[in-house]
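Yeah, one chain of the complex is gone here, protein chain that is, but the others are all in their spots.
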Amino acid sequence: MPSFHPMLPPLQVQQWFNTTPLTLADLHGRVILLHVFQMLCPACVSHGIPQAKQVRRLFPADQVAVIGLHSVFEHHAAMQPDALSAFLHEYRIDWPVAVDQPNPHGPIPLSMQALHLQGTPSTLLIDRQGRLRLHHFGHLDDLQLGAQLGYLLQEANVQQTADATDAHGHTQGCTPTGCKAP
Amino acid sequence: MPSFHPMLPPLQVQQWFNTTPLTLADLHGRVILLHVFQMLCPACVSHGIPQAKQVRRLFPADQVAVIGLHSVFEHHAAMQPDALSAFLHEYRIDWPVAVDQPNPHGPIPLSMQALHLQGTPSTLLIDRQGRLRLHHFGHLDDLQLGAQLGYLLQEANVQQTADATDAHGHTQGCTPTGCKAP
Amino acid sequence: MPSFHPMLPPLQVQQWFNTTPLTLADLHGRVILLHVFQMLCPACVSHGIPQAKQVRRLFPADQVAVIGLHSVFEHHAAMQPDALSAFLHEYRIDWPVAVDQPNPHGPIPLSMQALHLQGTPSTLLIDRQGRLRLHHFGHLDDLQLGAQLGYLLQEANVQQTADATDAHGHTQGCTPTGCKAP
Partner (left out) sequence: MPSFHPMLPPLQVQQWFNTTPLTLADLHGRVILLHVFQMLCPACVSHGIPQAKQVRRLFPADQVAVIGLHSVFEHHAAMQPDALSAFLHEYRIDWPVAVDQPNPHGPIPLSMQALHLQGTPSTLLIDRQGRLRLHHFGHLDDLQLGAQLGYLLQEANVQQTADATDAHGHTQGCTPTGCKAP
């Protein structure tokens, strides 16, 4: 019996950078690396973003789409879209980046909430059919991310039996591993 | 004939973090590492700040004082003191940091102008007598910074004959080496 | 029309370390990472061996077998099996390592010759059916190696259409990239 992989819900986006507005459906047929970050999260800057940049460099764009999701859950005033724009410029991030839709009722933005993200950096992989296949919080080894990408690129139109979900629980704030959401 | 080493002019500071307001004169008798940075400058984040943190860890605080100077010359809106406060928190920067006094007439703040800084990161060393002895823009090897610190810690009350000024000229914006001021 | 992937020829081995003698056939059903090295090759020590160690750590042993092949083509006197034994001990290499069979007629050992290796480090991937699927000389990015491993772990019993063979040609001796065979 095939296991169940949920379709990724539509992202709730306040604003896009480096692209006209897009939906994940526009990327159907490609494997999607969705890397979730905050511009002032140290582990995002030292690890998550360089890794996304390397995936973009090493994999053909018509096979693997790299998308950033800026999900701010702390220090909101310091990470508004104008500040993000400067950050994207300085860090030479030229792939599509979505600003997660702020939540009028709390600090956790709407996509972050809908995706049950634990914090930043988070790495999500979506398969060619739009299903969420990897959901990882914190540092992810290049060999492991590469293996998941190779796996998803190779698989035909079959149901997979296992996720590679992994989660580290940090108690609060930012650590060398990442910034944990409350 | 002794060479001339200028006294460092007083810093022009809008606001201090992690300390009550201080002057370089308060640090007289110590060697001072003044590291100049912008919070959205990639080379500052990957190199200059970790190096300052390591100096603070390895050298006795009563011998070497580490001081940050946040000299914003671009993307001003994204790097206001409130944003810097969040940055200092996330990056665990617990030493005194001065916000360079904005310039009402242009993008280059007043201390940056007075010190003839070329951009960020910049590393300045001030000797026990308050004289500027090293002024370096861009990446500075740990062995070289260590040697200059050891040199200044050891020297008696003598005039030195040589600076170790080094400068790289980048044409604009931020590169892996640093962010060059216009 | 399916492409042709040659079966890996049997290794010609003078001596095994960390295992009783084995053949690649013994590993049938697993993906094999065969990393070829020389103990005095700097790029093998700084890159190839740590990468093999990380693959061994991150992938289940019943899915991916890691095998070393010590193929000495220069400085033969300094890299005899006794010296290799000391090296394996000091570098904590605990997976099976084969000593390539010396060639009575020249410097290139017999497996190296049969596999048409260009030098060290070389990375070979053999699929679950024993076919050679990747043959890379020099530095191989973790993301790329991971992707190839994921691809081979996922594929069913089908003929693949493309190798990922890549080769750098260095003129002689050891460079930061690796040691090229004559």
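In this document, chain identifiers A, B and C correspond to the written order of the chains, with residue numbering beginning at 1 in each.
Operating definition for what follows: a residue touches a chain if its C-beta (ideal position, glycine included) is under 8 Å from a C-beta of that chain, and two chains touch if they have at least 3 such contacts.
Please read these numbers as outputs of a predicted model, since none were measured by experiment.
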Displayed chains contacting the withheld chain: B, C
Touch with the omitted chain, as defined above, among B:Val55, B:Ala98 or B:Cys179: B:Val55
Chain not shown: contacting residue from B:Leu115, B:Leu149 or B:Cys179: B:Leu149
Chain not shown, touching residues in chain C: 40-42, 45-46, 74-75, 77-79, 82-83, 85-87, 89-91, 173-174, 179
In chain B, positions touching the absent partner: 51, 54-55, 58-59, 141-156
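Criterion: only the chains that are shown with their structure count from here on.
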Set of chains whose contacts include both chain C and chain A: none
Pair of chains whose C-beta contact count is the highest in the structure: A-C
Centre distance in Å when chain A and chain B are each reduced to the mean of their C-alpha atoms: 35
Touching two or more other chains - residue numbers and ranges from chain B: none
